[in-house]
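One protein chain is absent from this view; the other protein chains keep their places.
This part shows chain A:
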Amino acid sequence: MTISNAAVRAASLTKVYGEGDARVVALDGVDVSFRRGELTAIMGPSGSGKSTLMHCVAGLDRATSGQAWVGDVELTGLADDALTMLRRDRIGFVFQAFNLLPTLNAWENITLPLDLAGKRVDRAFADVVIDAVGLRDRLGHRPSQLSGGQQQRVACARALISKPDVVFADEPTGALDSHSSAELLGFLRRSVVELGQTVVMVTHDPTAASYADRVVHLADGRIVSEQLATVGGA
């Protein structure tokens, strides 16, 4: 694994919450790389620091010490606005729930990052993404008119639309039934295979992890193992 092959990486990343007796070390000097064009799953029990790791490498939270890079940009020194631009232009997000702005319809939600950046929508690519998530006939609907699975697929489409360096998905299937979960994971898998997208997914669900190329296990803020997965894709 060479550095140039990593979409995202972290070196000695440490995150500490609180002080004194209430001091909690969420991340304890984590070194990790997420490869380009791969779906990496971060797994671990509750409180293992997997979400914190994602937040720190995705520019949503600031590490206490250590460094993190998205591509060749180092996050730790960036001001809030620069970090925001980075998220907008180079990172896609799918959260567990409440991913969408309720006043915007599906199309407007999908294109929001481009809108915020003042960029034109690449119609051809948008068509590819929309057909992939199967939402062509739902574009004019508001989130409240969509099912949970459809809402998560809109969120995925939004994450892909700006062709980001990496898509972070935080328990994307946490609020979905098994059928919708399978659909969503299948879609994330296809985005890696067909579009060459890099995806980092935080999950505690082994089924979800079975869609990954690589699985990183965290416990007590440290990486305990990193293994190539047998890609099921089913």
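Definition applied: a contact is a pair of C-beta atoms (placed from the backbone, for glycine too) under 8 Å apart; a residue touches a chain by one contact, two chains touch by 3 or more; residues count from 1.
Going forward, contacts and distances are computed from a predicted model.
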item	value
Name under which UniProt lists the unshown chain, selected from "Electron transfer flavoprotein alpha subunit apoprotein", "Response regulator", "Phosphate-import permease protein PhnE" or "ABC transporter"	"ABC transporter"
Residue touching the undisplayed chain, where the options are A:A11, A:V25, A:M85 or A:V121	A:M85
Full-complex contact with the absent chain, from A:F93, A:F187 or A:Y211	A:F93
Chain A residues touching the omitted chain (full complex)	55, 60-61, 80-81, 84-85, 87-89, 93, 95-104, 108, 112-113, 115-118, 158, 170
